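One protein chain omitted, others in place.
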Amino acid sequence: MAYRLGRKKKSSKRLIKKNVILLTMVLPTTIWLILLRYLPMFGITIAFKDYKIYTKAPGLINNVIHSKWVGFDNFKFLFATTDSLKMIRNTVGYNLLWIFLGLVISVAFAIILNEITNKFVAKTYQTLMFFPYFISWVVVSYFVMALLDPTSGLIVKWQMSQYGEATNWYHTSKPWPIILTLANLWKNTGYSCILYLTAITGIDKTQYEAASIDGATRWQRIKYVTLPNLRTMIAILLIMNISKIFNSDFGLFWNVPLASGSILDVTQTIDTYVYRALSATGGNLGMTTAAGVFQNVVGFVCMLIANSVVKRIDADSSLF
Amino acid sequence: MKKILALLLVACMIIGTLTACSKDSTSGGQGNGGSASAATNGRPEDHVTLKMYFHGSNVSDDTQVLAKVNEYLDEKLNVTLEPIWGTWGDFDNNAVLAINGGDDVDIYFTCSWSADEYNLFAKRGAWVRLDNPENNLLEKYGKDVWSLLPEVLTNGAKIEGSDGFGVYAVPGYKDIACQLCWDINVPLLEKYGYTVDDIKNTDYYGFGEILAKVKAGEGENFFPLLIEGAVAERMVDNSIIVAGDSGATNLLSYYINPVKTSDKGAYGDVILNKFATDEYKKYVTKTREYYLAGYIDPGLANAEQANNLRSEKQLTGQYLIGTQSYSLGYETQASAERGFEVAFVGTTPAYVDTTSSQGAMMAISTASKNPERAMMFLNLLNTDPYLFTLLDYGVEGIHYTKNDIGEVEFIEDARAKYSPWTNGMGNVTLLPPQKGQGADFWTKFKAYYGAADQIPILGFTFNSDNVSNELAAVANAAAEYALTLSVGAVDPETVLPAFLKKLDDNGMQKIVDEANAQLKNFLANK
Partner (left out) sequence: MKKRIGKSRLGKPSIISEISFYLILGMFCAACIIPFIFVVIISFSSESSIREIGYSFSPQEWSASAYEYVFQLGDQLWRSYFNSFFVTIVGTASSLLMTIMYSYALFRKDFKFRNFFTFFAFFTTLFGGGLAPTFMVCKQLLHLSNNYAALIVPALISPFNIIIMRTFFTTSIPEELIEAASIDGSGEYKTLFKIIIPIAKPGIATVGLLTALSYWSEWFLAMLYIKDSKYIPLQYLLMKMQNQADFLFKNASVIGVEASKMLRDLPSASLRMALVVFIVVPIAFAYPFFQRYIISGLTIGSVKG
């Protein structure tokens, strides 16, 4: 009895020691998170204040403290427009479509890269896939303009020579959901593809051996070994993308369509609406913060839902 | 749940510590404010460093200039100047962040069109009221500059701010009047047998014949009418920007008298929904006609493309008639830059409105620990030719030389490393003229701008605080239609009614009513 007690004590001591050491590992990042992320969070209160500079002793904290509470007034502009539903539809719609397409295409490309037998080609492909990452949306917009410009665009010229008339691309809504989708996939596939590819490299090789011994074909191997092993990465990326469902890539929706007015019904998102609203009303800090808080709260709720769904399906793949 | 509670706890602790810190900083700030002594005449005893935020500068080496400036300032005011050379692009973020966060900057550039807009930030408490009855800095240290500035500027600077109606910044004396002009490509015009007088003798609605002839002669890919949609609309309709209106697309209009701008215009002292007037309808109908005839480049209808396209076509002369805001002597400069003769035909005489009178200003930050000294410095900067020229053009012999009639010739290499934005620095009439301007340039300058009339509502700025939600919604609606309509890219027959309906649905009338109530109030108190 005494012996067993002693062992238990010893092991719990070891457990405490282990946890203390693990705590020292998280310490540097924790400090960083507190200083650079949690400390500034007091700024969230600005969303509920009529932000004014406290003239007696200006400083962000004093200004926040001395500004009046205004409840949800700063949020109202988000719903003041008759187009609220449209911009939310666009934001969420594009996000859902792109999360789905991005997932399918990146996973497919990662698997293909893995299956390509010539490693030199695989390496080259993989390097090329990262080029779009460096090309800013402004530069992309020049490129798209070179194709679609109403007078000198290559596609426009081709249409003119072929049909005698050309589409007025920047004033026609229909093609834009496709153009934006292509642009988004073009820019982001390389990034998520490499994550899946790395996850594939981590797969235990004995699984493949076992599969080949069982006489599995290439497709069977992909289906029964590669894909199941990717599920954790897929789930994690899915949850993280869903947490950004109310956000949009401003540069894509602003620069690539050249901020053209006639196609706003398919290019207006929450971010572009907020940008226009704020430049019209003079960049009120309260409204800026409110817009961010709104997007984040919704994202947070969606993320919690997605996480619990994943947890129910596969507990090991959930975020927490 | 536990996690969230724990996070909340952390957050509370953090806010707790921050509040404690902030209390310290409050008392610290007051302590410093109190200790700043200021002598009313002569050189003050304690030494002070002033930080000043400039706009639009291109400065990579300021050591030689600052050495001289600070030597002089030390002697005069016991001050060291520490300039922050803000460039154009990063100013929007940086200056606004610094102001909102109470950075220790003493003087900011501000104006009616920058991100740290004069009126808005005066209301939010960013600027020290200079003629505050309790501590009238202007009276004490700013008399010289105030008596030197033209009345339109001192009047235009008086606004409603956090400390009541008064002056919140020292206006810079630059091109203070506004005149919108047709920008004429003279050689091309003459090639087709017309002269500038033919443009002067007609108006927008009469350009058709000339445009048709030039279009026919220059071919399918030449677009003779190079307009900035919103500017052309103002020129044709004699409407002006109501200061404080939404940024990118102006929604409100005030109509001026195109012959004598100090008189009342067609509608009197009323602010209107720009897009609902007959003038607007007439303008967009005509523009549509020009667009369909191929006089206007379709690229001008795309918001992010229009400005670049216009600048590039202007520079290469691929236009016949363009739009341009004018300042004295620009025809010479433009002709030299573009390499062909350019003429400007104004649609109204030059006039002063709120926007142009607040075109460049220097405000003292409420975060400044030495507002007195900052005022002394601004006073000196705007009245002392030596100091102003030094800070603006650099050191004589290093950055520029003077020719025998006293004109400045820049030494390119040195100037490339030190070129602040001249008009952003204050009273430019203190400068020696530049090469080619002639020795009597500033006399002509003062005569031209001195003759400019004030519009009846000079000084009025619309305060959108009460209608900011409507303004946000309406500005987005306008972004959808205004530009395309104003360059003729869409059919006004169908689009204009849809646009007007959308404006109404989003609360346009409330904005117009609010603006008119404020204007009435303003005129009653004037």
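Per-chain residue numbering starts at 1, and chain names A and B are given in the order in which the chains are listed.
To be clear about the criterion, a contact is a pair of C-beta atoms (placed from the backbone, for glycine too) under 8 Å apart; a residue touches a chain by one contact, two chains touch by 3 or more.
Because the structure is a prediction, the values reported are computed rather than measured.
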Looking beyond the chains shown, say which of A:V70, A:L97 or A:L195 touches the absent one.
A:L195
Contact footprint on subunit A, counting only the chain that is left out:
15, 18-19, 21-23, 25-26, 28-30, 32-33, 35-44, 46, 60, 109, 112-117, 119, 121-135, 138-140, 142-143, 145-146, 149, 152, 154, 186, 189-191, 194-195, 197-205, 208-209, 212-213, 217-218, 229, 232-233, 236, 240, 243, 285, 288-289, 292-293, 296, 299-300, 303, 316, 319-320
State which residues belonging to subunit B touch the missing partner chain.
3, 6-7, 56, 58, 60, 84-85, 87-94, 97, 100-101, 103, 112-113, 175, 228, 231, 307-308, 311-312, 314-316, 318, 324-327, 330, 333-334, 337, 355, 359, 421-423
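Here is the rule we use: only the chains that are shown with their structure count from here on.
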So, what's the distance in Å between the C-alpha centres of subunit B and subunit A?
38
Within the complex, subunit A is touched by subunit B residues 10-11, 14-15, 18-19, 21-22, 25-26, 29-30, 96, 99-102, 115, 117, 120, 124-126, 128, 162-163, 221, 246-249, 297-299, 301-305, 365-367, 464, 468-477, 479-484, 489-490, 502, 505-507
Flag every residue of subunit A that touches subunit B in the complex, lowest number first.
34, 38-39, 41-42, 51-63, 65, 76-77, 80-83, 141, 145, 149-151, 168, 170-171, 254-255, 258-262, 264, 268, 273, 276-285, 287
